[in-house]
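Missing here: one protein chain of the complex. Every other protein chain is in place.
Up next, chain A:
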Amino acid sequence: MRRIIQYVLYDILRTRFMLLYTALLFISTLAMFQLDNDPSKVVMSLLNIVLMVIPLVGIVFTTIHFYNSYEFIELMLAQPVDRKVIFLGEYIAVACSLSIAFLLGCGLPILLYGATPAAITLLCCGTVLTLVFVSLAFLAAVLTRDKAKAIGVALLFWFYFSLIYDGFLLWFVYAFSDYPLEKVTLALIALNPVDLARVIMLLQLDISALMGYTGAFYKSFFGSHTGILLSTTLLAVWIALPCYLSLHIFSKKDL
């Protein structure tokens, strides 16, 4: 397995995309810190990157990478190696390289300019979202044989989680605004990893607003130990479940 991870990592580095991605994140984060003296405002701007760009890059890159290394996978399958090992090797290599790229790109400037609790939370959320969307990308990739179709599915995932789902949620809140919605919205938030990460960040950034209205309920939930445990578990499920599903499909798939 280590050999496979090594080969895949080498392959990823060779394309130079990862270097570019890291550099882009690094420069934009650095620029934000230099344009704005207030670290908490930078975290707000970075939040947009973490919620939009990180999932998009993660899911598209992973899907394309999977199809580009199709021949490598086929070659490996010809060897007496377990399919699980090949799949997990691919997964770990891609997930690690994307996470490290993000952590280096955004983390270094944050460490340089002020690691507030909000910024650290943001880094954690970004890493977790990377892992979630790598998992989803693998799922999209093993679902079809066609590269274009897989990218389409991957993009659809991204659209769904960052836009369509929120639209649905807003409509839901609007339609049922006469009812107590705290618990229901909380449950619905859990069904979207991007929203989950966003709410965890909201508790850092907009705590005053959240404390008004129904916010006290969310605060007491997410602020409590069970809440933190539950949201972490849910995010872990969002990483593990698509990964497991795609592993399952990959193991049985006629390549």
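Here, contacts are C-beta pairs under 8 Å (C-beta built on N, C-alpha and C of every residue); 3 or more make two chains touch, one makes a residue touch a chain; residues count from 1.
In this text, contacts and distances are computed from a predicted model.
**Student:** Select, from "(2Fe-2S)-binding protein", "Phospholipid carrier-dependent glycosyltransferase", "Nitrous oxide reductase family maturation protein NosD" or "ATP phosphoribosyltransferase", the UniProt-recorded name of the complex's unshown chain.
**Tutor:** Its record in UniProt gives the absent chain the protein name "Nitrous oxide reductase family maturation protein NosD".
**Student:** Using the definition of touch stated at the top, determine which of A:9, A:25 or A:47 touches the missing chain.
**Tutor:** For the chain that is not drawn, the touching residue is A:47.
**Student:** Kindly state which of the options A:5, A:199 or A:247 is in contact with the chain not pictured.
**Tutor:** The single option touching the absent chain is A:199.
**Student:** Since one chain isn't shown, list which residues of chain A touch it in the complete complex.
**Tutor:** Residues of chain A in touch with the missing chain: 38, 40-41, 44, 47-48, 51-52, 162-163, 166-167, 169-170, 173-174, 177, 181-182, 185, 189, 194-195, 198-199, 201-202, 205-216, 218.
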